[in-house]
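Below you'll find the structure, written out as structure tokens, and then a few comments.
The complex appears here minus one protein chain, its other protein chains still in place.
The chains carry the letters A, B and C, assigned in the order they are written, with residues numbered from 1 in each.
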């Protein structure tokens, strides 16, 4: 059910340029230098998600390595709004960092590693505590697409209850591969999974797409809650075909808001 | 029912200056250079609507050509907040661009072309996903004027349901002249038409007026929803005469907020 | 019931400095130069109210002349956020401007002139469409003080219905002295009067006080509406003595937020 988009040119370029390095890395467990454009886009994603209010001091965004699908890129443990290229680390699908050089890692990196392991078609992951989405994770009201921009929600939005996989006394965090695998399983073929009392995870097939989805999931949540109150529960949602068709269309124009968001995230202030 | 305002001086000047060029353009299908002030105002409208939160990465604003009512000006496909003078293209009323030189066009330019075709008195059009208005398009609660600033809503606010003209499986977009004509028809003599699961269209007789209306439609939607909750459904709206009279008055002071919005939209940040 | 605060030093200084000029002005109908500090404070009030979201492109703030209680200062017709010292005009209590030199005047200056005429103790007036207050003017829910910062609301908040004084077909504006007098009468001894379908007027005994009140009336409205929903109508308000005592205390610390607001309103951006 996940929508297919062409591989970004950056991925292909990175693939060509980094092939030799990947082979070496596999032998020596050193870092396989990804294409600089991919790192730049990941830094931009961090800054955009902070600027747009999806993440605050917490939350993270990752991308699968362009040349080696068994690796992904993620910042060291820090606020996304402060991430620069030098903060990006490379991880394997068990959540181990290559060349961490003593830098602290996100406890919840297993959200990313297990999703990449379970879902080969997913190329980018955002975890956040995006505010308007929190109430949908702690009530019984399904998050559904109210307009075409958030049509990717039409595939359904499951809720992950950590008590099922981790028992009644966790600290709520996805702090090991087992919990990460449970999140990846609950996600299934959806674009978004909510985490009760915690936040949500959004997935996509490119950095641009996952950022687009994270931002419009937040907006949909805010406006859906408003519409339910205004209409006293009576709201017209997109139907399944409208949702699928709008998603295919949106995938062709992901670059349009990306340029705006990037310009705003990096503007001098 | 649409309120009449004097033609802007810029339109008249453009008319005088561009008369010869228009004749040539008709023969050669080249672009009829509009008056620079009109392009500057259209750029400002793009920036203002972004700065005021009416548009985000999507949405667009157009103006009818000052010299040739059979043409209109609209940016190439891009985020409105980034539009500059060089991005403005000229279109005919079938939605064909003059001298596009390979630049991407908004898929939904037919909203504009068909409204200009059907409504000769309309000189400016905004299409947006203005957030607070979305809930009114997907519920049965009519958008009505709660105060004098949004009195133009007193002419009624119809809702366009794309399923009526496009069937149950569109991608929600106004991607051809037929759908554009259906929007133009549903608009009728109103200043605003809502689009279910999509956004809205605001029309006016000048760039300043359509920007004013787009901004105050957003504010009215937000405050009307709030008032309905506070008053548990009991709200005093403007009556028809108050709405008509306030609209005539507002048309005389459109320049006052315009100067402020423009200064804010272009301030260095 | 209105709380008494000491005259600002600026008023007294202005009184001494401008005495001669006032005498001349009475004869020649020329402008009685007010103390520069008073003009600076009025400019700051305009900028602060815009920066804090009380006014947008519309709304205005005035102050009674320091030397001549029969005059007041108010900007020419323009957005408050753009006002500079050169835009301040002097008016008599019939709303006539001294030396307008062709500059456009606010249609609604009679709100100010008639309030100064009817209420000798009032020294500053703000008229705005402050957003969160609008719903309280069009429903039957009284605006009441939810915390000590807005304790001045304890004197009651009447609603002005223009249909009573102006009939059912006005353009909603206070465009003549008669309507201004009706607003001044409805205000009575309160600090705030709401205008149905329009906005509100806040009064005070100094520029600092009226700005303080305008800002905290907006905040109170927003939080009171929220509290009523949260408590399903059950909310604990300040009692009359708490409101009166807190108001006396607040009048001693008006300068504290003023310095912050001024710094923010004039910061380079």
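Everything that follows uses one rule, which is that a residue touches a chain if its C-beta (ideal position, glycine included) is under 8 Å from a C-beta of that chain, and two chains touch if they have at least 3 such contacts.
Quick caveat, the model's predicted, so the values are computed rather than measured.
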| item | value |
| --- | --- |
| Interface partners of the hidden chain - shown chains only, full complex considered | A, C |
| Hidden partner chain, touching residue among C:85, C:104, C:169 or C:248 | C:248 |
| Among A:198, A:213 or A:262, the residue in touch with the chain that has been omitted | A:198 |
| Option from A:81, A:156 or A:177 whose C-beta touches the chain left out | A:81 |
| Interface with the undisplayed chain - residues on chain A | 50, 56-58, 77-79, 81-82, 107, 129, 131-132, 134-136, 138-141, 168-173, 196-199, 225, 228-229, 269 |
| Touch list for chain C against the chain that is not drawn | 146-149, 151, 219, 222-223, 226-227, 229-231, 234-239, 241-242, 245-246, 248-249, 253, 256-261, 263-264, 267-269 |
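Going forward, only the chains that are shown with their structure count from here on.
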| item | value |
| --- | --- |
| Longest centre-to-centre distance from chain C, chain (CA-based) | A |
| Whole-Å gap separating chain A and chain C, where each centre is the average of the chain's CA atoms | 49 |
| Computed distance of Cα centres, chain B from chain A, in Å | 35 |
| Residues of chain C whose C-beta touches two or more other chains | none |
